[in-house]
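Just one protein chain is left out here, and the rest sit where they should.
And then chain A:
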Amino acid sequence: MIAATSAPTAEEFHAPGPGNFDLPGFFHIADQAITKPMFQLVLAAILVFAFFYLALRRGALVPGKLQFAGESAYGMVRNSIGRDIIGSHDFAKFVPYLVTVFFFLLVNNLFASVPIIQFPTFSRASMAYALAGLSWVVYNAVGIKKHGLVGYLKLQCVPSGVSPVMYPLLVPLEFFSNLLVRPVTLALRLFCNMFAGHLLIMLFATGGLYLIKDYGGGIGIVSGLAAWVLAIAIGFLEILVQFLQAYVFTLLNAMYIQGALADEH
């Protein structure tokens, strides 16, 4: 892709593409390639748990630095996502889920900016599908448990305060947006952000290398360096995006749960 293919030199620029996300396996187990993102999932889980476990090992009333950091991180999800969205009555039992979602996503996303690892786990779409699908199961299960299947479908699909004349138009629309589209948008939002961000950095980094090394000349070196500067700038922007995507994913989870628990739509 990209205009770089029309470079005048003999050696053509191979722009990074979707194929770069299909990493080769480190090794195979029963013909199954064990790839880097799979390790990252495990590593992220270990890091998240280790952080919280170490932070809270003592559980002191007057926290130390590590415990304070752990409490601040936990408290952010617990209070500003869990309690503020779901409401102080019901939020407590969803805190472990929300905390797990947020920090698991955050660490996996940040892997894209960690040297050596440098790969966003959730640029593997199937992994994003998994968490989005789980969210869908969770909020629907919560709603069905509270309202019963019929009551829940009515809650999600029949908007209150609307004339029944509008039902034929609105009910399918609500059903579509509240029950079908949500997991898709959750998964795609996460996947696309991670995928695109990583692709962009790869493009600027390899493009810069190509310009300096193969294109040559003053123009090549200057523009190649500019591309690298941009790659670094985008790298910082990506850190923000990585955090935001974890936050948004968790926030939406909380909102879906809140919507499923609500008495009135």
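Convention: contacts are C-beta pairs under 8 Å (C-beta built on N, C-alpha and C of every residue); 3 or more make two chains touch, one makes a residue touch a chain; residues count from 1.
As a working rule, contacts and distances are computed from a predicted model.
Asks: What does the UniProt entry say the missing chain is called, choosing from "PadR family transcriptional regulator", "Carbohydrate ABC transporter permease", "ATP synthase subunit b" or "Sarcosine oxidase subunit beta"?
Replies: "ATP synthase subunit b"
Asks: Taking the full complex into account, find the residue in A:76, A:130, A:162 or A:200 that is in contact with the omitted chain.
Replies: Only one of A:76, A:130, A:162 or A:200 touches the chain omitted from view, namely A:130.
Asks: Name, in rising order, the residues on chain A that touch the hidden chain in the full complex.
Replies: Counting only chain A, the missing chain is touched by 14, 16-24, 32-33, 37-38, 41-42, 44-45, 48-49, 52-53, 56, 59-61, 70-71, 74, 78, 92, 95-97, 99-100, 104, 123-127, 129-131, 133-134, 191, 195, 206.
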